[in-house]
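Supplied in structure tokens, the structure appears directly below.
For this depiction, one protein chain was excluded, whereas all remaining protein chains were kept in their positions.
Up next is chain A:
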Amino acid sequence: MEIALIGNPNTGKTSLFNNLTGSYEYVGNWSGVTVEKKVGVFKNTQGHLIDLPGVYTLNPLSKDEGVVTSFFLTESVDRLLNILDASQLERNLHLTLQLLEFEKPVLIGLNMVDVAKKRGIQINSAKLSAFLGVPVVPVVARNGKGCDKLVDVISTKSMKPVKKNLVYYGKEVEAAIAAISAVIEGKTEHSQRFLAVQYLEGNEYVKNYLHQIADAMKLSSILSNLESELQNRYDCKSLANFIYLKRKETIEKIAAAVAVKTDTVIPLTEKIDSIVTNKYLGIPIFLLLMYLMFMLTFDWLGTPLSDMLDAFLTGPITNLFESALTAIHASAFIHALIIEGLVAGVGGVLVFVPQIFILFFFISLLEDSGYMARVALVMDRIMESVGLNGKAFIPMIIGFGCNVPGIMAARTIETPKERLLTILLTPLMSCSARLPVYALFVGGFFAGHRALVVLSLYVLGIVVALTLAKVFSSTILKAETSLFVIELPPYRLPQFQSLWRSTWDKGKGFIRKAGTFIFAGSVFIWLLSYAGPNGLNVDMDHSFLAAIGGVIAPILAPIGFGTWQAAASLITGFLAKESIISTMNIIYFVPKDSNLQGLLANYYTPLAAYSFMVFILLYIPCLATTATIYKETGSKKWTAFAIGYALVIAYVLAFLIYQGGKLFGLV
């Protein structure tokens, strides 16, 4: 049995999904768009739950909202689980009424009954159920209260669709609905009333669908006749608005009957908001939080943990491999491949798992607590001045974790130009895969100021992104319209379980990459360094890798690191940024009694090290990011542009820093 989970944004859909399903069966993408599609199995294994993006209505405005509409039109689903926010019942019911018109079995999970109660709203779920003609189960998705009952009702009750037109749209509209139904009769398996109403409302997806299956001329003329008729008779603004108001009438009737409102106390949210979105304190508080996040990730907590893991990997684990290899009398080639290639390459990346998980934990915390939307609000003024809007800041912050979901998050931006701009600039956000490179270099060259130097790189990424946003938005990507309306959900104390789950969801990709991409890459790089034109086991300076790197090295000389080693690691960095580290670990194969950081001092000056880090920050989106940019923009031209401008800007900035620094007498 396939059940779709649908509801408004910020109604606790994700919590409910996590509570109802034990594990993901499948995480993938919706066809055509890179919107994450999550499918889970119910805890009692009685079916699949499909998580749909949050929408306010089935008539979409942005691309991810369109996913829901096309899901309804093209895929088959047995039942709908509609989650409602009890504290925002009236708004949520607009979607519910549209779902009921779809005439599939619907079950309603009435969420946040606790929040509603605190606000003095009490909802009689039995009455609501009677009104809507479908079962209603009150739940608190955050702590799982009522979820058992919900699963029970889903799997046992039959939930026969109740054929009852809840909304009467007035005699003119009803006549048009009947006329459209007659035209599409027998040509579709979907509810005709649903299609007709959506068509009249101006739903582009439904329009395309209907124009394909039925006579487009006839349909258009029904629509335009109705529009002029309503205009003449009622002087209404638009047909969509007319339909909206009819639904609203019905909703008001329902709400009056089922909800009891008493006097309210000021929710804690407003007290917090008066501080964090304060006129003067808003931005400083945001910067302070970012600073704390970086200190915890790099200084206070992350680095000690990474050091411990490093000691464990280079000590006991390497010894274990050594003795195992000796015990099976492995050949010198295999021995070198495993110790110098795999353990050095993969191990060198795995060391950074603690820091990356801490970073992802904080990003999840920002997302779950409701602070992210406030950040968008606080940053809107700055973003607007460079031709973006505050919402573009959210993909950028997510981009700090990984650019791929960051770019995907840009789909919540409604206007196409702003969305494209955000996609192009998000790769400049320093993702967690670049972090190992910084961690390595700051440890070796700037030990006293670790967090500060790393923070400077993150800030540089933001500054470059904003500057380029200004440049692009006033030249090649001029946008006429901009839209910024953002819902600020109440603060929620994040549940540890869901925090851990979303941290793990984000972080496991890094571990998986280490096991696949980095693993294969390490073997390949090691082979290139082991073999040369003169045979196997050559001196590394005469290997294939040195030859390839040597071609590029002269170009890099003016920016401070014209060595074949640096060039070779940059090439592998395109596959995944953390391969830079695994490549370096292989190239500068580190003898037991020293470490890579110490060795690097022979190859880089501090100034060159900083220039190198700046170059790494900006120079190219990694392979996965490039693929995502291509999928999201659907354009080879813009994908090539994203790579091209990054290379240019990275080279220019690294050049300015290195040559400028030398002028000022820095080394």
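By our rule, a residue touches a chain if its C-beta (ideal position, glycine included) is under 8 Å from a C-beta of that chain, and two chains touch if they have at least 3 such contacts; residues count from 1.
The working rule: contacts and distances are computed from a predicted model.
Colleague: Can you match the unshown chain of the complex to its UniProt protein name from these: "Cytochrome P450", "Ferrous iron transport protein A", "Amino acid/amide ABC transporter membrane protein 1 (HAAT family)" or "NtaA/DmoA family FMN-dependent monooxygenase"?
Modeller: So the chain that does not appear here would be "Ferrous iron transport protein A", according to UniProt.
Colleague: I'm checking contacts with the chain that's been left out. Which of A:256, A:485 or A:663 qualifies?
Modeller: Only one listed residue reaches the unshown chain, and that is A:485.
Colleague: Of the residues listed, A:151, A:376 or A:622, which one is in contact with the missing chain?
Modeller: Here the residue in touch with the unshown chain is A:376.
Colleague: Write down which of A:2, A:75 or A:90 is the residue touching the left-out chain.
Modeller: The missing chain is touched by A:90.
Colleague: Touching residues of chain A against the unshown chain: what are they?
Modeller: Given the touch definition above, chain A has residues 56-57, 61, 87-88, 90-91, 94, 119, 237, 241, 244, 269-270, 273-274, 277-280, 282, 373, 376-378, 380-381, 384, 390, 414-415, 481, 483-488, 490 touching the missing chain.
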